[in-house]
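What you see is the complex with one protein chain gone and the rest in place.
On to subunit A.
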Amino acid sequence: MPKFSLHINGLQKEIDTEPDTPLLYVLRDYLELNGPKFGCGLSQCGACMVLIDGSAATSCMRPIASIGDSKITTLEGLASENGKLHAVQEAFNREQAAQCGYCLNGMVIASVGLLNSNPSPNDSEIKDALQLNLCRCSAHTRIIQAVKTASKNLSGK
């Protein structure tokens, strides 16, 4: 079985798997990460999002063979080494921006991706950035508020 070397959350990881294994399955099944979730396998819901070189992207249809040297960051890789949460994680907790929380991974990752490129988004820019991400419990208004809170806290630092 081919061997792949991936850059994940600041570490280089070796994985033996078939080249068509999607990144999501590598992260969950081989590296035992919980952040990225299986939601559709069709890149339609955003539950599986990760940051690829700082931009939010779905991982469920992206074969491991296509990743190359890209730097992957998952939900687990957002907090600093001492455990301090990223401003976006902090804000989602503070705003209680979840019900079941299954979509939360994608919401947080997409929001970090947005703030990486646009530190002070308005409501419509936030909605655009989260358009792929489904939340069936419908905690949308709290999620928008959490992104605003995170944006404020990041710019205040």
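The rule is simple: a residue touches a chain if its C-beta (ideal position, glycine included) is under 8 Å from a C-beta of that chain, and two chains touch if they have at least 3 such contacts; residues count from 1.
Following the convention adopted for this analysis, contacts and distances are computed from a predicted model.
Student: Which listed name, "Peptide ABC transporter permease", "Stressosome protein rsbRA", "CO or xanthine dehydrogenase, Mo-binding subunit" or "Hydrogenase maturation factor", is the one UniProt assigns to the chain that has been left out?
Tutor: The chain we cannot see is recorded in UniProt as "CO or xanthine dehydrogenase, Mo-binding subunit".
Student: Taking the entire complex into account, which one of A:Gln99, A:Asn118 or A:Asn153 touches the absent chain?
Tutor: A:Gln99
Student: If you put the missing chain back, which residues of subunit A would it touch?
Tutor: Those residues of subunit A that touch the unshown chain are 1, 17-18, 21-22, 25, 28-30, 32-35, 37-42, 44-45, 47, 74-76, 79, 85, 89-90, 92-93, 96-105, 108, 126-128, 130-142, 144.
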